[in-house]
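Have a look at this one.
For this depiction, one protein chain was excluded, whereas all remaining protein chains were kept in their positions.
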Amino acid sequence: MSLKHTADSGATTPMGGSGQAPKDHNSALPDLYRTMRRIRSFEERVGELFVRGESAGSMLHLSIGEEAAAAGICAVMKLQDTFTTHHRGHGIFLARGAEPRRMMAEIAGKMDGYCHGKGGSMHIADMQLGHLGANAIVGGGIPAVVGAGLSAKRKKRDSVSVAFFGDGAMQQGILYESMNMAALWDLPVVFVCINNQYGMGTRIDQATRATNLHERALAFGLNGHSVDGLDVEEVRNRARSIVDEARGGRPGFLAVSCYRFYGHARMDKSPYRSEEEEIEGRKKDPVKFARDRLISEKLAGENALGTLDGEIGKEMDDAIDFAVSAQAPSLGSMFRDVYAEGEPEPEPLKIRLDRVLARN
Amino acid sequence: MSLKHTADSGATTPMGGSGQAPKDHNSALPDLYRTMRRIRSFEERVGELFVRGESAGSMLHLSIGEEAAAAGICAVMKLQDTFTTHHRGHGIFLARGAEPRRMMAEIAGKMDGYCHGKGGSMHIADMQLGHLGANAIVGGGIPAVVGAGLSAKRKKRDSVSVAFFGDGAMQQGILYESMNMAALWDLPVVFVCINNQYGMGTRIDQATRATNLHERALAFGLNGHSVDGLDVEEVRNRARSIVDEARGGRPGFLAVSCYRFYGHARMDKSPYRSEEEEIEGRKKDPVKFARDRLISEKLAGENALGTLDGEIGKEMDDAIDFAVSAQAPSLGSMFRDVYAEGEPEPEPLKIRLDRVLARN
Amino acid sequence: MVSMTYRDALRRAIDEAMAEDDDIVVIGEEVGRYGGAYGVTKDLIKTYGPERMIDTPISEPGIVGVAVGAAMTGLRPIAELMYIDFLGMSMDQLANQAAKIRYMFGGQIGVPMVLRTQGGTGRSAGAQHSQSLEGWIMHTPGLRLAMPATVADAYHLLRHSLTLPDPVVFIEHKALYAQKEEVDLDAPALPWGKAAIRRRGDDLVIVTYSRQLRFAMEAAGQLAERGVEATVIDLRTLNPLDFDTIRMEVERIGKAMVVCEGVLTAGVAAELASRITEECFDFLEQPVARVAGEDVPIAVSPALEAASVPGVDLIRDVGERLVRW
Partner (left out) sequence: MVSMTYRDALRRAIDEAMAEDDDIVVIGEEVGRYGGAYGVTKDLIKTYGPERMIDTPISEPGIVGVAVGAAMTGLRPIAELMYIDFLGMSMDQLANQAAKIRYMFGGQIGVPMVLRTQGGTGRSAGAQHSQSLEGWIMHTPGLRLAMPATVADAYHLLRHSLTLPDPVVFIEHKALYAQKEEVDLDAPALPWGKAAIRRRGDDLVIVTYSRQLRFAMEAAGQLAERGVEATVIDLRTLNPLDFDTIRMEVERIGKAMVVCEGVLTAGVAAELASRITEECFDFLEQPVARVAGEDVPIAVSPALEAASVPGVDLIRDVGERLVRW
């Protein structure tokens, strides 16, 4: 697998400069900020795409407010690592190095998207980046990382596989089957719960009595922790030890708490929670937190950040333009990829009916 | 529901006397011993039924060695309580007051069995005794008790519903979904894991890293405990507080450890474990343990116990005779009970074919 | 007569049934406070409270299993799967437990529950949120299966389902919720298990259900303009299946088409076509034409999505060719 992304491997610094990312603790923040800012801007553009009527449907789940989980964890993953995400996975994929254009095109259901318009927001994937797929089934993508962990172990790839999912998936039984097997087989696997407090309209304490989520992982023998998702550096540090230990064969679990700033999907106005709560919740803004810290710790000036933000905004505007002007998939592509290339495609109904109706 | 069984309600003393079961701790042992002895004898007869070629199939799972779980827990259940069991549930059903004749007839697939020969050993049930059904799907019967708990709570029945299952089911995700809901809704529900150390040929430590099973229940917010299944009184005492607390709305979990004395099912000779292990394991014999204590504590003499054992043996021989001479279900009954009485039965294939083949 | 949506008719059915029968509880994700992902149970929590409008965690296998246990012990649960696509998680509890309990236990007890769910295409929701899986259900003895196409049936079939002794899978279509019709819900309804003849003609029988009825009716209208008169049968329930109505019309007319949204192979269309053929063989001038979903997953692309299931044009064209041939 050849990977290009902004993980540990470094590459460009966030302020537009080039060269290796600095190695010490504090100076990783610019990188992390840039990643989070790009996620934020991308998600805002997804909202815009929808408003413009250019998205494929309305099942678009924005990860605004959750950027620290994506940025912090992807920052400690390596090139050879793999992952699956839930339906709210744009940020994770971006943090991993996805191209906004191809993502946006996929969200618009276009041929030039990552999945040629078949997958959309909820089923986006890219094997080049080790993205084994987003999933529209809550919990559906979790066991795959156990399988990926098996492969990694057997093939001595030194790679970790990470399952990203929401707090809602904590109530799906398959998570426990997966954690149990990962622990039993000492697999290089990490389970990351992005606890944005809600599963659709259900607050976490309305879904379970046991809100200390990592305790469940401990009870299955995993290396379980929780972390606040406000400070991306804290997330990254916590994630680093978990991912590193997983690489050594001790599977881990990390719950990152944050707040889902907007509705569940594009049609949801969140009537089930109060405005006060939302205002309070949005104060836990990891992008703003990182930006403030960059300034207060003099890692970047207001001006440089303004320039960066503007550049990112343009990049994302361009992604929208790309998506809007991209081609819809051809109707013939409907029968492609049900089975592997070279295998006969399913017979289109019309051909069958032609034969039946015009027989002899 | 009218119930007749040997639970808390007392009725007959085990030594053949009549009147209320004594109230103090020690003197419950005769009752418990009698229950366990009946289970042991019944299961031995099931083995015999198979050897004689009179059982319906070989999927017969004996609970020899596990009697204390059945007797101890059923002893603290009340008339109005309900339960489901796994595939190894003969003992639980007997402890609850089932008639050996009708059980044995069901195991033989006969009309006079509890389910008229349709359910057999693995799908036996009796609504009169609150037995919501044995289940051949590992874990399959677990969520039903949460539903029963909902009913009980809503209808203010003051009844508890108990799910009995094996250690194997601890690795089925549906258990965690069920425990989570029971805790979330404060339901009168108890989850009982009969940990006989094996799921088929897999020893518990080959199925999970987390062998302190009750810790998982704690992590979901339940009242979780483990107990050794050698001493039936200890099981009963532990169960009493759990069941009582559940009745008050605090769901519980109890793991009872014991040893599966014989093969998984009738065809299994347990080649996956050593003879030494089996010899060691069978030393954990709750029936013998109780019998010895009855004698050592002078609660019963060797003679009286011998007489009792003999009577029980005869009762169980009679159950075999009954089962063997009972009628097979009529072929017509095949179409009955797919849907409720009064609904049209599914059309037999032969009638359909008659119509099709002899058309016009 | 009032004007009402499919969504509101469903809601009214639940509301009235709950008012009459205290044992009915609704169990599912977002059914209470949220009011249902498609708004069907909106505000019912205000009347019935959280004890009867039970919001669950995201635990599909558990939800169905809990409903089974509740139904066995005196409640009449309406369990909800937000999308029928999640059936794969719950199929054990549905097919191995709910469907078989009465039989396995020798008739001692039934499982009077309704599993409400919705399926079908129309929202660019992709392969895991757009399926029509009624075929799996129809292939499972012990499960009743209702699939209302009209506003009145959304009401009547759900009301009736909530009186039945056996488990009912009740599948709504996501593209129908906003559909409005003039209805008089107090007028007598067709009996449960009886198909409705929605249009009568002498040239062709179209057998269908759920949203495809709308397409079939529109196609029949277009066919009429071309001089082809179709009978359109709306099955309403697939179990029980009212074959008598199908038989009568097919024997009278001799040409039949079945239309389903689910994928073609080994689905409901196959059952209907083979049943018609075996029972009405001597009356058929033509093979029964199966019009169904393509044998592919559903893509997110709106163009591909729409093309992968039957539509008005296809039904009309096939109808015309069947008759003109």
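Letters A, B and C name the chains as they come in the text, with residue numbers starting at 1 for each one.
Please note the rule applied: contacts are C-beta pairs under 8 Å (C-beta built on N, C-alpha and C of every residue); 3 or more make two chains touch, one makes a residue touch a chain.
This structure is a prediction, so every number in the text was calculated from the model and none was measured.
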Displayed chains contacted by the hidden chain, counting the whole assembly: A, B, C
Residue among C:I63, C:M147, C:V268 or C:L314 touching the omitted chain: C:V268
Omitted-chain contact residue, chosen from A:A148, A:C258 or A:L294: A:A148
Chain not shown, touching residues in chain B: 56-59, 109-110, 117-123, 135-140, 168-169, 171-173, 199-202, 206-208, 272, 328-329, 331, 333-335, 338, 346-350, 352-353, 356-359
Where the unshown chain meets chain A, residue by residue: 82, 84, 113-119, 123, 125-127, 132-133, 135, 137, 140-152, 154-155, 161, 173-174, 177-178, 180-181, 184-185, 336-341, 343-344, 346, 352, 355-356, 359-360
Chain not shown, touching residues in chain C: 61, 85-96, 99-100, 103-104, 126-128, 135-136, 138-142, 239, 262-263, 265-271, 273-275, 277-279, 281, 284, 286-290, 295-297, 299
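The criterion applied here is as follows: only the chains that are shown with their structure count from here on.
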Centre-to-centre distance between chain C and chain B (centres being mean Cα positions), rounded to whole Å: 39
Multi-chain contact residues (two or more partners), chain C: 57, 59, 61-62
Residues of chain B whose C-beta touches two or more other chains: 173-174, 177, 180, 184
